[in-house]
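Of the protein chains in this complex, one is absent; all others appear in place.
Presenting chain A:
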Amino acid sequence: MPLILKKVLTIKYKKKVITYILLASISLLFISPILAIIINSFMGVEEITHHYPVFASSQSIQDNNQFMTMKLIPDMFTLEQYKNVLLRQFLFLKMFWNSVGIIAAIIAGQVIIALTAAYAFSKIYFKGSNKIFYIYIIAMMMPFQVTLVPNYLMVDRLGIMNTYRALILPAIFAPFGVFLMKQFMNYIPKECIEAAQIDGAGYFEIFFYIVLPMLKPAIASLIILQFIDYWNMVEQPLLFIDDALKRPLSTYLSIIGKNDFHYAFAASTIYMLPALFIFFYWECYLVEGIQLNSGIKQ
């Protein structure tokens, strides 16, 4: 009997070990590109030129047999790249603040619009609400290459091309937020609302005192999902904004040339830091948002 027990235990143990090894190696694979950027951002100009001659050296004649080998530990840790980016690159800082302003406006607007509209769709019953909501869902599922065309036409018509509003307004009214908030609101029990109605609360009171407090995690989900999407936008600014000084940071890295490759890693790191921070703090809300989003038919 103990022998069998021992056998079972070792099989279980082996399975566990294999699972851990598998998970650890996949994790390494997933995270190594991110780590590589961060680690490389602490290398000095010379080291970067040495390791990535194809991108970093300005010489026109290049040795075709020279390969770029990624290095995982810098010879010398230095903040040279950061100094370069933050102190000498006027455009970088300008674009960074553009990005911050644009994303703040988008998220604030989108949260307000999404909450109010979702409340109307979810808790105020009216004729045709399902049909209208269906149109929101269809629009939400279209890839941005399709929705960009109507966005562009209207931005052009309104004469707001080449302004921040060209990026902010279409994003605020994107149907995704309404959809996500409605998914969360569907979980608020009917009884809660009915009880409040019996106590004499109107739609406004119910919205502010019952629905909003219950939706705090939902709002966090919306913020992080939207942040990921719009911090990353590249096409809209390239198409809607001609003036480089008005563009967000996402377009910076695609326009810097070979002479600037020395500090590309630091620029990349700074650019992804806000996204990483939000992710570390709100990872659970991101997961919840995605999982709820998947219950399309609730």
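We take it that contacts are C-beta pairs under 8 Å (C-beta built on N, C-alpha and C of every residue); 3 or more make two chains touch, one makes a residue touch a chain; residues count from 1.
Methods note: contacts and distances are computed from a predicted model.
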Hidden subunit of the complex - UniProt protein name among "Carbohydrate ABC transporter membrane protein 1, CUT1 family", "Radical SAM domain protein", "(2Fe-2S)-binding protein" or "FtsW/RodA/SpoVE family cell cycle protein": "Carbohydrate ABC transporter membrane protein 1, CUT1 family"
Per the touch definition above, residue among A:V85, A:A114 or A:I241 touching the missing chain: A:A114
Selected residue (touches chain absent from view) among A:M43, A:I172 or A:I219: A:I172
Footprint left on chain A by the chain that the document does not show: 16, 19-20, 22-23, 26-27, 30-31, 33-34, 36-37, 52, 54-55, 64, 66-70, 112-114, 116-117, 119-121, 124, 126, 132, 135-136, 138-139, 141-155, 157, 169-170, 172-173, 175, 178, 202-204, 207, 228, 231-232, 234-235, 239, 250-254, 264-265, 267-269, 271-272, 275-276, 278-280, 283, 286-287, 290-291, 293-297
